[in-house]
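Of the protein chains in this complex, all but one are displayed in their positions.
In this document, chain identifiers A and B correspond to the written order of the chains, with residue numbering beginning at 1 in each.
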Amino acid sequence: MSEFLQQLVNGITWGSVYALIALGYTMVYGILRLINFAHGDVYMLGAFFGLFAARALGASEHPSALSALLVLLAAMAGCGLVGIVIERAAYKPVRRSSRLSALITAIGVSLLLENGGILIFGPDPKFFPQIIRSRQIDLGAGVTISNQQILILVVSLALMIALRFIVLKTRVGKAMRAVSHNHTAAALMGISVDQIITFTFMIGSMLAAAAGVLVALQNPKIDPLMGIMPGLKAFVAAVLGGIGNIPGAVIGGLVMGIAEVMVVGYVSPAYRDAIAFVLLIVILLVRPAGLFGKAVAEKV
Amino acid sequence: MTSRIRLGIALAAIAALGLLALGCGGAGTGGGGNSSGELVIGEYGSLTGGEATFGGSTRDGVALALAELTAQKQGKIGGLNVRVVVEDDQSKPEEAATAVQKLINQDRVIAVVGEVASSRSLAAAPICQQNNVPMISPSSTNPKVTQVGDYIFRMCFLDDFQGRCMAKFAAQNLHLKKVAILTDKRNDYSVGLTQYFGEAFKSMGGTIVVEQNYSSGDQDFRAQLTSIKSKNPEGIYIPGYYTEVGLIGRQARELGIKVPLLGGDGWESEQLLQIGGVDLNNSYYTNHWALDAPDPKLQSFLKAYRDKYGKDPDAIAGLAYDAANVLFQSMEHLAESDAKTFAGLGSKGGATDRKDAAKKLRDLIATTTNFPGVTGNITLDENRNASKPAVVIAVKDGKKTYAATMNP
Partner (left out) sequence: MRRLLGPLVTVLALVALNIVLPRVTNPYYFQILMLVGINIVLAVSLNLVNGFTGQFSIGHAGFMAVGAYASAMFTLKLGAPLVASWHGVPPPVAEGLALLMALVAGGLLAAGAGWLVGLPSLRLRGDYLAIVTLGFGEIIRVLILNIDAIGAARGLPGIPQYATFFWVYGAVAAVIVLARHLATSTHGRALFAIRDDEVAAESLGVDTTRYKVLAFVLGAFFAGVAGGLFAHFLSYLNPSSFTFIKSIEVIAMVVLGGMGSISGSVIAAIVLTLLPEMLRSVKELRMVIYSLMLIVLMITRPQGLLGTRELSWSGLTRLFRRGAAAKGAA
């Protein structure tokens, strides 16, 4: 039983990471009907920006909660900028093209970030400084959780609440929801669709960056290709929850994290990556709209 | 329909003619375009792609050997200039084959250093064997690599030897009876070591309580470690690469696993302790060298490497360095003992001369005995594998220290 609970704790922690990344996917898809393949690589960039910020701040010599926060904010700011640049330079020109063109462009951006990362940062893994010292907390019944895992849960939750607030309670959020319904109608209402799209990309990238830093704090090895698998799995999580649906992305992320850990622990770790896709196929065959999505009839 | 077929044939004919012209031209001039005879050595490795660090290390090790040759002997052996051509294989086996084809047929190399990964060595070795080009792999550990033919050599010990060494150390030095194994399923090296360690450990009376696995690139191993912990092993054998081992060590200690962790030469890297930190205390791994050993040759290599590249070498760089030097030494012996045949190695040599010279070079490499390499005293056995002792490194107080030597 304690093994099961421990796996559950691990699963929920990873699930919140996937949830953070999935939020970015789901928002962009809701607005643009585009799978942003490069999103996982923004997560990777977040970890690297965090690394550089930490080095610049000397955070490993003076570890503290404040320096960790600064590192997080710096990474988020950096990636927000990256998100804006990617959207303006690569995705805006292909907005009018076919879906496959946009998909190929996204794949191209993803490859560019990965290989550019290898070129600029070097292919060898880098060590992320231990800004938060690891401490184990015993939850009883043989289950332990580290303070870093708690940090991941807390920060993810805070960011998700912040996002929900933005989307539901602010004018910008209202504009985002309008654009995701219908670009033309939103434009007719006086909303600058371009600006809202850019804003959405920025927020999504910032969330992915936060995920990157949080993961790097706990698993201090980062390398330019670290974003591929988490990116894909987060996408599956977004689809699972109903793509375009924000709470759905969170639930999807948690389900994804728990399912993955359970499969690894009880079936075989060899299928860790495959489980994500099996889950995806099952969901798409059984309930294509996802858990919380609405089945939309295709209009002719 | 007929016009299409006509068009197709016409295009095919034009293409074929073009290739014929290119091909005839290419085979004739032989790429390099050098006026004086040169000794061209090829090196292929994964400079890009998922395993780019290995290709980089190989290149650095060989480059250092060449730099020393330049400093000591103006970069000449037997009066001929030595040149190294490096090709990238993108971490893909089919590209390794293409890279080697280019090296052999375009650059007309006389010998090849490569590759690190057995999968890519296996793709390229048949081509080297067919073309009578000696190939020295710095660190491919799959036994099948040298079985391809008698022109294929390797500088490292095999998986079975390494696995047995650690099994012996675990059983006899650490007195462990129950061990769990955590394998990297995506990595042929890891799979091989797992097999041999398991067999050897069991033959010494131990038991393998559980076998778990992961894939290189994974970040989280808690699920596997939790499962391993529940079986109460006295030690865990983790024959993977340092990239994951560091993380595994931390997560294991976080979960309360205090038993010794064991591993192979894939652990060897500057970054192992950076990533793993004090969590890797009480772990042991087999390796080619102990960096703090008082061997003067090793220490001067270390100093030279640090000066040139600003970082510590990993085992691959050391093995590549030794591979290059073994090659240089064999070429020197040939130049001294049989200058006439040696001349055939130069890039101006005719086809039959080159073939004779290549054969003699191969024979000389095959008889390498007690070569004082930085990765140990190297003797190539009858299967063209390096027979040399393994060193066991222990991690104590956050530092690597020498623990034992295991002889073959």
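We adopt the following convention: a contact is a pair of C-beta atoms (placed from the backbone, for glycine too) under 8 Å apart; a residue touches a chain by one contact, two chains touch by 3 or more.
Just so it is clear, the model here is predicted, and its values are computed rather than measured.
From the set A:S64, A:S101, A:N182 or A:Q195, the residue in touch with the chain omitted from the display is A:S101, counting the whole complex. Shown as candidates are B:N142, B:Q162, B:N325 or B:T375; the residue that touches the absent chain is B:N142. For the chain left out of this panel, the touching residue among B:E94, B:E336 or B:D381 is B:E94.
The chain that is not drawn here is touched, among residues A:L8, A:L73, A:A90 or A:A178, by A:A90. Across the entire complex, the residue among A:Y18, A:F127, A:F201 or A:F235 in touch with the chain not shown is A:F235. In the full complex, the hidden chain is touched by chain A at residues 33-35, 90, 93-94, 97-105, 107-112, 115-116, 118-119, 232, 235-236, 239, 270-271, 273-274, 276-278, 280-281, 284-285, 288, 298, 300.
Of the residues in chain B, those that touch the hidden partner chain are 1-9, 12-13, 16, 19-20, 22-24, 26-27, 47-48, 50, 87-88, 90-94, 97-98, 101-102, 104-106, 118-119, 122-123, 126, 142, 144, 148, 185-188, 190-192, 215.
Note that only the chains that are shown with their structure count from here on.
By the touch criterion given at the top, residues 48, 50, 52-53, 56, 185, 212-215, 217-220, 222-224, 226-227, 230, 243, 246-247, 250, 254-256, 271, 274-275, 277 of chain B touch chain A in their complex. Listing the residues of chain A that touch chain B in their complex gives 3, 6-7, 10, 14, 115, 118, 123-125, 127, 130, 134, 136, 144, 146, 215, 219-221, 223, 225-226, 229, 261-262, 264-265, 268-270, 272-273.
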